[in-house]
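Of the protein chains in this complex, one is absent; all others appear in place.
Take a look at subunit A:
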Amino acid sequence: MSTDSTIAAGSPPGTRRASRLRPFLRPQIIGGSVVVLLWLLVIVLAGVLAPHDPMAASGPRLQAPSGAHWLGTDTLGRDVFSRMLYGARQSIPLAVLTLVISVVVGSLVGAIAGYFGGILDALVMRLADIVMAFPSILLAMAVTAALGPGLWHAFIAIVIVWWPIYARLMRGQVLSLKEREHVTAARAIGLGPWKTLFKHIVPHSLTPVIVSATIDLGTVIIMIASLSFLGLGALPPSPEWGAMITEGASNFYQWWIATGPGVAMVSIVLAVNFLGDGLRDVLDVKTRTR
């Protein structure tokens, strides 16, 4: 792996921009980024790109793909292609938001627990252990079932099952960094614990968390879709991918209903996984322990 990792060693100042970028120019990262960018474009331009209203019938029901309906129509005669495009607006931003919140909450909790240790650390980590002891999809299902179906409830449920991953990761980083010389030095010159933590430890611990989050993005997209597939996420008539696949599952002779959103989901999940793997390789983050 690359040796000019910015974190572990701290790259020497003045390195030329091109050489800093070069490690990132690998097929995994480029390919992943292109697909992700395409989907970002779809999210922004869904209204322009979609040939039909995703919510209203635009033709006879259950039509096979044709010139008028590229991916056919569903049980209510809505255009599957248009719904698939609009579906990106639901799944992807929500997955990103879910991750951001999980990362923020998890990192904060993990950093504080790791730095201060003691009973607080024990309590927080046991709580994290308890949450992680459950299969995540099952726990998320239980939480959404209790809250009632809805995308926001799915969001809350996934944050609840997801924060411990980052809390653990961050805690581990903080534990290994807090005895480093620069931290000892900071403390020696009289810096308070909070400042030491957030100025000298957390910034250097973020990379593995962010790489981990990138890789997890695909999983979270699938989780949101799974909850919707089970009827616990998106509410009809919302064009959420998981919900669309449910519809396709009960009409499997009309293969096109589930195929569009299925392929869309596979493409974005693969892309973010490639991107995440590539970033991990470049940034030389130790293989995650989960």
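For this structure, a couple of remarks:
By definition in this document, a residue touches a chain if its C-beta (ideal position, glycine included) is under 8 Å from a C-beta of that chain, and two chains touch if they have at least 3 such contacts; residues count from 1.
Heads up, the rule we're going with is that contacts and distances are computed from a predicted model.
Its record in UniProt calls the unshown chain "ABC transporter substrate-binding protein", which is the match among "Methionine biosynthesis protein MetW", "ABC transporter substrate-binding protein", "NADH-quinone oxidoreductase subunit M" or "Lactate utilization protein".
Of the candidate positions A:T246, A:T259 or A:N273, contact with the hidden chain is made by A:T246. Interface note: of A:V35, A:L108, A:A145 or A:L175, the residue touching the hidden chain in the full complex is A:A145.
One chain of the complex is left out; on subunit A, the residues touching it are 55-57, 61-62, 75-77, 141, 145, 148-149, 226, 229-232, 235-237, 246-247, 249-254.
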